[in-house]
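Only a single protein chain was left out; the remaining protein chains are all shown in position.
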Amino acid sequence: MTDMPSQTAAPRWLGLWPAAMLTLFFLAPFGIMLAVSVAHRDVSGFYEWGFEWDSYARFLSVFFAKVMAVSLSVSLAAAAICVLLGFPFTVFLSAMGHTAQTRILVVLLSVLALSEVIIGFSLSTLLSQTAGIGNLFHWLGLIPEPRAYTPSLFALIAGLCYIGFPFAVLVLYPPVSRLDPELIEAARVMGASGPRAFFGVIIPNLRGAIVGAFILVFVFTLGSYLLPQLLGRSEHWTLSVHITDQAIYQSNLPFAAAMSVFLMLVALALVGLASLAGRERGAA
Amino acid sequence: MTTLRIEGLSKLFGTFKALDDVSLEIPDGKFVCLLGPSGCGKTTLLRVIAGLETPSAGRVFVGGADQTLVPTHKRGMGMVFQSLALFPHLDVADNITYPLAIRGVDKATRRARAEELLDLVRLPGLGARRVHQLSGGQRQRVAIARGLSINPQVFLLDEPLSALDASLREHMQIELRQIQQSLGVTTVVVTHDQKEALTMADLVIVMKDGVIQQAGAPMEIYHNPANAFVAGFIGTTNLLPCEINAGAISVLGHSLAAADGDRIAVSRGPASLSVRPEHVLLGAPEEGLRAEVTFVRDLGESRHVLMRAGDQDITAHLPPGGALRVAPGDTVGVSFRPGERVVVQ
């Protein structure tokens, strides 16, 4: 049987409105950005339409290689930590009762929704000399003088983990909670200890979901813009910070656009990989 | 000797009493069905035996050893789950020998064992298949093979056939029983299907509200139910309110003298009379209880006559080809075959 439009609950024309809105306000901006990325930079502040690869050529410098390397490795580290901590967390969470799950999900969502500004501010307060853990460690006698732990690479990765962790858990939550609990019980009855069932049954069955979550958290933290400025030093600036910097403070829109296109390609490739990893299990 | 003994088992979920002081003993090599409506505690009892639930009170002994506090994975049980719980990341052979792999058995032995078990469940040569490539019935067999791979002390099955369609289910009941008999493994099956229990079991345990109502051989339970619930749950029956007085059964205004073979568990006072439909006899209106025929169902192999007597419904199953012709609206005389009448509380 074919999809007869008369059989569906929604008429065909209904798709026109969202299609128009998304084309106008989502596809068009991307198209313009693409065009700007090959436009000629006008030093006075704007750009002239044209076609040249100059902005892309600027990537081929040691400086931007470094920026890219820092961006990627900081995000990779954060994504790895988030998934490592988040996976067991999600497994335990999904085994809890409905009320407990709801409460913990509210906390996670609230943290996830928090503005990066607020997270940056909170963490820099927590890591500061006057109000934070430096104070606590001093009080406990661990260090002789209260000290600040920010700005530093540690503070930046802590911040990225803070925004990445709830995201990792929420990405892992559907596949983990859909895993048949009888699979684990079966492994237990057949003689598997708790850790053995975890590593031998839960992890192999969710490998795709774990890889997918890792990539999505990676992309998510890659886009972080404020935390590198609030918690890191200038050498820790990520591509996102440089894009904004070029667009607003250096008034070099073509270069900013070229960097965005590049970041988008990286992100799209990774998201594609993530959905492939997710599908691998869907076929089973 | 793997006798399974349960002593004074209770299990509370919050304030809900899933099991209430359950005791029973299952002799070595027997096939037992835990039978009851949903929520009767049968699955909880099975899960306590498997070690998946910790009882609130009571003990579980397997082969004389107290297993109550032994963790699940050290009990050496075989189990088939309701969802089957076959591992999608392993092939059929690896699923079947998973318990052996856990115990460090080498690969060659495992492969040999997998083939042996696949032969047993009549799936020879399917070891390399993926679980999702199998049909429902094949998955069922793989789950059974997996449960048996370590020659378990006790083999547990939780509603194992509920996902199959009716004809395949009947077939698997017979096959499961044959496999169990050839291996002689002590087996406990949870089911809500009384026909399934009657087909397979040496011993049927009927449960309701966390309490064992009756335990006994299938035919003993069928012919001699301990109470009205068991009588109604096993097979079909006519349950009529009656009054016992000095050995006589008074039902719907008629007094019947107890005959040899009638099982009357009540000495006097109000009770229930249970008569299987095949033991309801029809005759001329003056030959018994007067009843009006409301419906006749002819199934070829037998004829079912539905009747109304007073405020009670009565069903009779008549053998085919009987001389008696009845139609809705007719008045008939109903009597109950002497020796087949059961009176319970």
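Order as written gives the chain letters A and B; numbering starts at 1 within each chain.
Convention: a residue touches a chain if its C-beta (ideal position, glycine included) is under 8 Å from a C-beta of that chain, and two chains touch if they have at least 3 such contacts.
Throughout what follows, contacts and distances are computed from a predicted model.
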Which name from "histidine kinase", "Transketolase", "ABC transporter permease" or "Protein TolA" does UniProt give the chain that's left off? "ABC transporter permease"
From the listed residues A:Val38, A:Leu93 or A:Ile157, report the one that touches the chain absent from this view. A:Leu93
Option touching the unshown chain, where A:Leu14, A:Ala69 or A:Leu273 are the choices: A:Leu14
Just to verify: which one of A:Leu76, A:Leu114 or A:Leu153 makes contact with the chain not shown? A:Leu114
Determine and list the chain A residues touching the chain excluded from the picture. 3, 7-12, 14-15, 17-19, 21-23, 25-30, 32-33, 36, 85, 88-89, 92-96, 98, 101-111, 113-123, 125-126, 128, 130-132, 135, 162, 165-166, 170, 173-174, 177-178, 180-182, 194-195, 216, 219-220, 222-223, 225-226, 230, 239-240, 243-244, 247-248, 253, 256-257, 260, 263-264, 267-268, 271
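Simple rule for what comes next: only the chains that are shown with their structure count from here on.
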Distance from the CA centroid of chain A to that of chain B, rounded to the nearest Å? 54
The residues of chain B that touch chain A in their complex are 50-52, 72-79, 81-85, 87-89, 98-99, 102-103, 130-132, 146, 150, 156
Which of the residues in chain A come into contact with chain B in the complex? 180, 182-183, 185-193, 196-197, 200-201, 204-205, 207, 281, 283-284
